[in-house]
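Missing here: one protein chain of the complex. Every other protein chain is in place.
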């Protein structure tokens, strides 16, 4: 209880690491949902927590109580309350789940008048590689996003299963080799946000973090322009170096960069993401090409309706 | 070292000097403790000249009570190891802000894998199996379980698995893939070492053992109840044991399939869960949690049964809402098969699918909530005695409610997207398993200890242990809730957010209390053994009990009941005492047929453990030999027809009448002196 | 008669011909039946795994490339026939027919079981020689896992049959031996039930 009530205090500290201090609509809905469910649950949790010590003490053996009914074992009215209240409560909570399920589906596009920015995410051992296909740049250890514009992540892994998460923006989702998962997020104000992998994937797991830079569109455009000047193409050779097992900092021996600003590539080998997926599932290559042809915006809705 | 060519690989497979744990001082120390411990035990038994006694009275015994006690011994030993490991991890995280701490990343990863695997498969499962084995046949008025030999085989398979876990500490490294061992991380492509193999074989041995235990217990309950013991007269512990055993029967096969297919991937090169070749790792998650979720209820239901017994007993009152509790238990058992997806809401399936499983998950909250309130109503209008098992039960009810709240939060897919894989999840399942399972098992241990050994456990040290478990749990795990909400992932050896630090320090202090709790339990046992004369309860009924197991002497005779009881109500022993018919001379005694000892179980368990060791290290002759011996043992046994022995009626009469004569000289103990040496096991109600 | 009518269990009941063994059978056979149900769940999951991997051929051979309808049909016939002979053995045991009959039926069942295993082994070798090994693709892995798990069960049944025949010779028709044969026949019939799903889902489903 103490722990839970201290939640409210938490919202202030550790800015940018948690959905308790949300920086986007997904995380803020999730936070509201968290508090709403906690509030509803108090209907049964509080009575239980209060009644246990109260009843035990009130009916203690050494107490001066004359009301001893050793054979009292059933009462319909009490039984109806005991079953009825949780049933009603679960019905209410079920509507909460059902109501929010589709809009909070990671695959569901976030409603906005701006077209979504696509970022392709490749999970590597102890770092994430971000490819911006429209801008034709890539980065490791840093993810720049424009504020107020939906971002559509397409994720895969070039190693074991990982879980991609930016808590302050919203949901996490697994990235697996030979498969493509999707995640839609939106940052609503500029900030530096913590991003990470939450699925243990080896001895450098704790270092698989990145800074998410949510910035105004103009700054984002400038960041892209800067990136393009890095003169460091992400070709097959560079990719094979990046995808070696190791932490981001270990790459400093191979590339010249400041780990706190991330490793930026000025151009990307065409269809790198599709190549990585197809490495594990050759037949998948065609499917994703045809998906692309259909148009990305479509996809989220399609699947939400399955 | 000739490790890759010549005769060495034929004889020793992949074993080599490198397999010894000299890579880290801490690992070396841990291995030394295991080796020294084993040597000490062997030396002690040899010194005392107790090998023959041990073999005849215990290891080969088919007595359900002794098998139950041996299970609990395994559980206690493994509990000690796993609590120490857990504390090491908490200590690591308490200092891990921008600091690699004192544990190597690999060692830390091994620790969370062994801690989880041991706690689930070699602490919780043996503990509850032991308690059920011990108490259940007596509660239903039976002399033995349906299949005593199978029972011994299950015990020795579990012991073999536990032994394999201990060996992994000394020879080679254990898996770093966590207790759930998700591929592809645990596939040969990413983890070619022996670690995942240790995990696979230890878990599979435990899985097979539990399946057989489930069959045995379910059949015992179906077919071995005494006269008049209709299903709706069984104590609630029997009902929860029945549901647990049904879950074991049906939920363990998915685990066997999952570990079996993973083993094929690793040994044969198939593509079930690999990244390439058409493998599908998502099926592993699916299979594992098909087992994993019912498993949660396998663990918790027996504890629910214990709480039902304890709360009713120490409130001196009949259980409130007996039928309601049974219905709730059955609902939980069936629903537990319909919720497994909530362990991987974040894998990418559709929102509708997640919603269905989220709602199903919350539905389990209903019967669970009902149980809590039924227990509260059991205390109401009773006379509550705050003995050690009762204090555990009270702490359980409060803390479990908090765990229930966080469980409902996790059941909501949208919230789970945030806290999945975080320490919030770690806090939640420890919240269910420590106050839920562990408190229940320790309460059961305290409650039934006199029935097993004839004397009560020391009350004061019991309270100290209880206080430490409660304080330790609250300090060590409640802080993980806010930490998880703040985005701290589980299994992290180091972190970089200063905001986490205060919480991890509190959790580290909590771990110290948990260590103290463990030490108190050991002290309690030692103190109690020293004071055994004072604490003896030869009357057999130290707690003014209500169910049949209290109607017989402490410790219980091999055949439990001199004459099989016939019951005509729930809480049968309580009814006897009310009527004054609790301790009657029987007119007729008959010969009792009991199973003879058998070494089949020992041979079977050791052979399969050896085979597993052979598989892990690619020592193929050992693997094949072990499997062959394991097949041959039961086959050979099937040629033995003389498997039972007769205890003559006259001997039964003599022992029973001697006990009754002693009993009548005992002073009846008022409940006010229940925890003092004046309690000799004859309750005032019966004496009146 | 009334207890015999009440205590019935799957398979042959000995109620009228051997009431003593019948009474013992109740508990033992119920336990074995529970085990069989647990085993069925194991098979169900192998089936589910197979079903989820039907498309996972990874560019390798598929069902139509490697399965032959005729060999599946022969295997099915052999196994079905062995179920019948096992039933005949149970009846011979129950009605205490001449011992050679019981030996005969058990022997024929064992022979049919071995023939089945031989045919299956032949199929596997042939498939493997065409490159359809368990290592080739996820689909083939799941095929071999499912079908050879069934095969291993049949093998266990054959070993059990052999031991039963030996025990009949050594001990005669004692209760213990009878109970084992009764359980064996349940085991054997249930393996046939599993095979129905294997030929329907794997072979016919793959070739249809």
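Per-chain residue numbering starts at 1, and chain names A, B and C are given in the order in which the chains are listed.
Definition applied: contacts are C-beta pairs under 8 Å (C-beta built on N, C-alpha and C of every residue); 3 or more make two chains touch, one makes a residue touch a chain.
The working rule: contacts and distances are computed from a predicted model.
With the options "Branched-chain amino acid ABC transporter substrate-binding protein", "Cytochrome bo(3) ubiquinol oxidase subunit 4", "Heme exporter protein D" or "Acyl-CoA dehydrogenase" in hand, the undepicted chain maps to the protein name "Cytochrome bo(3) ubiquinol oxidase subunit 4" (source: UniProt).
Here the chain not displayed is in touch, across the complete complex, with A, B, C. Touch with the chain that is not drawn comes from one residue among B:74, B:109, B:290 or B:476, which is B:290.
Only one residue from C:40, C:111, C:128 or C:163 touches the chain missing from this view: C:40. Contact with the chain not shown here comes from a single listed residue; of C:23, C:115 or C:204, that residue is C:204. In the complete complex, the residue from C:84, C:115, C:128 or C:166 that touches the missing chain is C:84.
The chain not shown here is touched by just one of B:102, B:337 or B:386, and that residue is B:337. Summarising the interface, subunit C meets the missing chain with residues 6, 8-13, 16-17, 30, 33-34, 37, 40-41, 44-45, 47-49, 51-52, 55, 69, 72-73, 76-77, 80, 83-84, 87-88, 91, 94-95, 186, 189-190, 192-193, 196-197, 199-201, 204-205, 207-208.
Take subunit A: the residues that touch the chain left off the picture are 107, 176, 178-182, 281, 284, 287, 303, 306. For subunit B, the residues touching the chain absent from view are 222, 246, 250, 254, 280, 282-283, 286-287, 290, 337-338, 340-341, 347-350, 353.
Keep this in mind: only the chains that are shown with their structure count from here on.
Averaged Cα coordinates give subunit A a centre that lies 49 Å from the centre of subunit C.
Mean C-alpha position of subunit A lies 35 Å from that of subunit B. The set of subunit C residues touching two or more other chains comprises 58. Within the complex formed with subunit B, the subunit C residues making contact are 26-27, 30-31, 34-35, 37-39, 41-42, 45-46, 49, 52-53, 55-58, 134-139, 141-142, 144-145, 159, 163, 167, 170-171, 174, 176, 180. Of all residues in subunit A, those touching subunit B in their complex are 1-4, 6-7, 10, 13-14, 17-20, 27, 29-30, 33-34, 37-38, 41, 44-45, 48-49, 51-53, 55-56, 59-62, 65, 67-75, 78-79, 82-83, 86-87, 90, 93-94, 96-98, 100-102, 104-108, 159-161, 163, 165, 167-168, 170-174, 176-179, 181-182, 194, 196-207, 209, 279-281, 303-304, 306. The residues of subunit B lying in touch with subunit C in their complex are 146-147, 211, 214-216, 218-219, 222-224, 249-250, 252-254, 256-257, 260-261, 264-265, 268-272, 274, 276-280, 283, 287, 290, 631, 635, 638-639, 641.
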